[in-house]
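Complex shown without one protein chain; remaining protein chains in place.
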Amino acid sequence: MHRIRRLSAAFAVTGVLGVAAPAVANATHLVTISGATASYPLVSLLAQKYVKTHPHKLKFKIAQGGAQIGINDVAAGRVTIGDVSREPQTSDPAGLVFYPIAKYAICVITNKANPLTNLTSSQVVSIFTGKLRSWSQVPGATAGGTIDLISRTSVAGVLTSFQSLLLEGKKVSTIATEEASEGLLKQQVENDPNSIGFVSNYQADLGGVNSVGYNGVACNKSTAASGQYAGIARFNEVTKGKATGAAAAFIGWIRSSSAARKIIASQWIPVA
Amino acid sequence: MSVAAHNPSRGRGRRSSPLSWRWGDRLVLLCAWAAGVGLCLIAGAIVIYMGYRGVEYLRPSLIFSRPQTGTSQAGSGGILDPILGTLLLTVIGIALAVPLAVGSAVWIAEYGQGGRGRQSLARVVESSVEVVAGTPDIVIALFGLAIFQLGLFAPLSFTAEGGGVYGRSFLAAGAMMSLLALPPVFAATRDGMQAVPAHMREAAFALGKTRITTIRRVLLPSVRSNIATGVTLGISRIIGDTAIVLVLLGGTHQIEPQNSVPVLGLLRGTGTALTSFVYENSPAGEGAAPQKAYAAAFVLLMFVLGLNLIVGRIGREKPLTSVV
Partner (left out) sequence: MLERLRTPWPDRRAERSLGALSLLVGVGVVAMVVFVGIRAWPIFEHNGLSWLGPGGHLETQFANMQATGVDAPASAFHLRAWPIVYGTLLTSVFAVGFGLAIAVLASIFIVELAPERLRRIAIPVIRLLASVPSVVYGLIGILVLVPFVGNHLITASEKASVQNTVELTGAGLGVTVVILTVMITPIMIALICEALMAAPVSWREGAIALGLNPLRAVLAVTLRAIRPAIVAAAVLASARALGEAVMIQMVSGGRFFTPKPTDGVIFPFEPLRTAASTIVDYVDGTGAPALRATLYALALMLLFSAFVLSIGGYMIKLPLRKYQTRG
């Protein structure tokens, strides 16, 4: 009786170890990523393609939160790579390395019921800094009433890039509603006829909102690729120190392989 | 409960008609009716509206297909993983809560009466359960985050390649869910044990049984329905909770086991539950798919309604202790 019980216990233990051992032997490395909501669609597609072309090498867990969250997480060592949709700032922690992987355009968007075709740079500045508060003061706008400014929370890289590229370095007014992600900003603009906001060209091209030209240049992939459009920013992958191991493999693949380039070119602009 | 027996304003006899009352009393009468009927109407409206939306958006194919892994759920993709995630969390939570709750309740009911030291410990334990019952779920979630991101608990989730313990997994969320289920099970068991008439214990002792055997063989079986009610209430709290799932489950669209070890890999993995799925697809989360949110919310509501019915059924069964 006792011997049977002891034997069965022994079998159970070896069984578990036996299953576990080969799993441990070729353990896939887990790459965790967090950061910008604007680059999330791109990085998800890239990660999926990487897993398909390099099976059993890497596994990815991609979270969002905003570019600053990515910077803080990677600096604290909590994630392997940070997605950042802006250039390095002086306030960023030391020791971070930025690897640009794609370019994107920042488009000003309004509701479809308010088909504004163009805004000059001074108009954009007055609207977003809160000097102009009523649509009646904006020529070409069919909406009436108060301008509902929809912006991003302070952690957004797109916000920082927008402020430096299209807002002449000024800050968006504090009156603006702050949304936590690109998707939410676009949704808010879709639902509110009096709203105006800014998103990456990927979101604007998804449809449902009206893309506004800047200084006479429409905002889309071709004007961004040709460099005509003024508001071009870069997606960066950020690591603490130079990328090593799994991170280096992934980032290297993004920057060099043709499959990755094809994905980037589909909705965004390749870097060089 | 016979209300007529204790209520002198019901039953036969002369009733004063409201038409003869003062205006103030008539106003209160109107307000009381409005409050009662109004709440029933609100509840009905919620169920009917969610039912309408659910029937509109929920198709059987949704229940059996997995969510898309992409950014938005607006296209194809179902709600299978959230349903499985909710079930898994419930199993983990109840498995951890029931031994703890029943054990403590039994201790308090049976052993916690005698002696100064034991009584103060009993009071401490009861107060602790009260504190847990009153703690907001978001605080429990933050507590979970604090514990499971310690290096000590790295085996319970996983470690990122930069050295940080991820701290979010089914085990982490399930362990905190057990804190949610603990108070209902504890209260139900304790009340049940205290309601067992003394003669049952005395009869067992007279037959020479030890205390622990009495508990195991006589008392616990007689409070089965109480424990069942408590467990059902606990399950209801677990499946309805959102904050813990949002913070501690990792938020991946599909259930992703950590590695290929059969059970442990799943427990250490991340995933989604019905509540977080509804949140993420509503305009508060990534928001692009309110239809999916409605469908998942409808399934959630059906689960909750079902559990409510079960509690009602169990409550109506006569427990052994009522036979005197």
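The letters A and B name the chains in turn, as written, and every chain counts its residues from 1.
Quick note on the criterion: a residue touches a chain if its C-beta (ideal position, glycine included) is under 8 Å from a C-beta of that chain, and two chains touch if they have at least 3 such contacts.
Just so you know, these numbers come straight off a predicted model, no measurement behind them.
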- request: Touching the absent chain in the whole complex: find that residue among A:L58, A:L116, A:V155 or A:V209.
  value: A:V155
- prompt: Given the full complex, what residues of chain B touch the hidden partner chain?
  reply: 1, 3, 6-9, 15-16, 18, 20-22, 25, 28-29, 31-40, 42-44, 46-47, 49-50, 99-100, 103-104, 106-108, 111-112, 118, 121-122, 124-125, 128-132, 134-143, 145-147, 179, 182, 210-213, 215-216, 236, 239-243, 246-247, 275, 278-279, 282-284, 290, 293-294, 297, 300-301, 304-305, 307-308, 312
Message: Which parts of chain A face the unshown chain closely enough to count as touching?
response: 5, 34, 63-66, 68-69, 71-73, 75-76, 78, 91-94, 130, 133-134, 144-149, 154-155, 174-178, 180, 191-192
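Just so we're on the same page, only the chains that are shown with their structure count from here on.
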Query: Using mean CA coordinates as chain centres, what's the chain A-chain B distance in Å?
result: 37
Message: Under the definition above, what is the set of chain B residues touching chain A in their complex?
response: 69-72, 158, 160-164, 166, 250-252, 256, 258-262, 265, 270, 283, 286-288
- line: Within the complex, chain B is touched by chain A residues 16, 19-20, 23, 27-32, 40-41, 44, 48, 61, 63, 73-74, 76-80, 181, 183-184, 187, 240, 245-247
